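If you scroll down you'll find the structure; I have some questions about it.
One protein chain is absent from this view; the other protein chains keep their places.
Moving on to subunit A:
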Amino acid sequence: MAAASIATSSLQVSCSTIAAESKLLPRRGFCLFAPGKSISLPPTLATSSLGSIIGMQRHPNLQISIYIDVKIHGSARKNFWVKNSATAAEISSSKQQNVPSFGPDDFVFDLAEKLEELDYVSALSATGKEALSHLREHSAETTLSLQWPTNKVEAYRFTDLRFLRNSNVEPVRQCPQDTGIELADFGIRSNADIHLVFADGVISSSSSNWKDGVFVGSIAALSDDHIEEFVIKKLGKSAEWINTDFFASLNGIGVRELGVVIVPEGVKMQSPLHIIYHSSEGGSKDGEKQSYALSCPRLLVLVGKEAEVTIIEEFVGEKGEFYWSNAVGEFFIEEHGRICHNYVQNQAREAVHIKQTCVAQKQCSSYELVEAAIGSKLNRHNIHIQQLGPDTSTKMSSFLLAGQRQLQDLHSRLILSHPRGFARQLHKCIVMHSSGHGVFDGNVKVNRYAQQTDAGQLSRSLLLAPRATVSVKPNLQIIADDVKCSHGAAISDLEEEQIFYFQARGIDPQTARSTLVFSFGAEILQQFKNKNLQQRAEKTVMEFLQSEGAIKTSIQEA
């Protein structure tokens, strides 16, 4: 079997060049650890010096799964962040088992109870309340059948949530009417720039709700007819999964208001729609126990047939506050519809950020996510995307930056069940500190009827400090037999050849390294549709890299 031998050989070559000491054990099917360069490489059977690709054709029931857990140890040469050796990898159990449920968990029960007591926002109509109470009831049921996720659950294997469980969690009750943020700082200059602002989980302000047939605002500003027509039919129904996820359910119980975006059929919005989630209230320290203030913002986006919109979601909060933002966004895209989703997580450094993004894509639609996760102490983003018809396109580009005592975790699941689907995922992660940790589990599932799928997935991580850790598991499950798929993961230092290129052009190696570290992330940030957002994100990333000593301070900004 030609495919097998090629895949295996590229595995060995790659391991010896990139992670000299890593061990990789295939669980089932092929296992590949390949330095990837570009996800657009030709998906034929080929290995190249730039990266390794495996193409699999006509081999049903393949499962490719690797879990690479890499830790850097020992210190580096001239520049401490540069050359590191990667060590042993472990392979996870590939079963996605659920925790056995032994009845309700006290902590969860308590928390659910506190959330249930929360009032809806006062402006909500009876129909609005009905819509949200459906969600609350359903979520309450689910939550009580689930347990607080621990490291024993595969999906939380590397995400240690014990500190949160050992804290007090208090839902935010009083939501500020004024967030105190300057909209201009976010590039929002006037009401003509369509925007929506959440303050501690409820909407505090927005541009005018209706504009050119597009609705952006609170459920409270929607008529009963609209609520029945749009909200009740869709809320909590973007995927079955959303009703089984612990944190999505917790959000469902704690929801007090709903942000709604409706872009009707055929409307192509030119300017982006900007949503800011701000957290200001933090928990206090009560004796030994830290308290976290929990808010549960929720967004519902409906994009009609042939409609197009760019949505910016930004999460920010008061510096130094201990808060937990537990957000859910549901996105529905009708036939030929299109969403460009730009998402920046720049929460306060003590905050916990957990977010679910759930996307349901109909035939010929397109969804493109560009994501930057920079802030918070613990960040967990779950993405769940389903292609519900043929000729559908999905792209995800994520950049996660983990500094001191930071965990940046991305779990994504993309399900293709129809012919001629297109999927691209690029995950990039930098870990700057020995106490930082990057986690990535990216699952792309190509089901039996998803013939002629073209799927590519690539994960690249840069470890800049001794003992910095990433755990990455890009995985492609292919059941269809006529597909083009490429897949790779690389955990590396900067490329020597690139550094030399800079030197050969007169640029000293330290400046070269700094530029390359920054550009590693900039490759993703450049994809933001909005220039202002891009520049702000670049500035934040640059400052963060500098503050952690990962790059020199005098480097010229791009």
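Just so we're on the same page, contacts are C-beta pairs under 8 Å (C-beta built on N, C-alpha and C of every residue); 3 or more make two chains touch, one makes a residue touch a chain; residues count from 1.
Simple rule for what comes next: contacts and distances are computed from a predicted model.
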Absent chain [UniProt protein name; select from "E2 ubiquitin-conjugating enzyme", "ABC transporter domain-containing protein", "Dynactin subunit 4" or "Dolichol-phosphate mannosyltransferase subunit 3"]: "ABC transporter domain-containing protein"
Option from A:279, A:515 or A:534 whose C-beta touches the chain left out: A:515
Interface with the undisplayed chain - residues on subunit A: 37, 495-498, 500-509, 511, 515-516, 518-523, 526, 556, 558
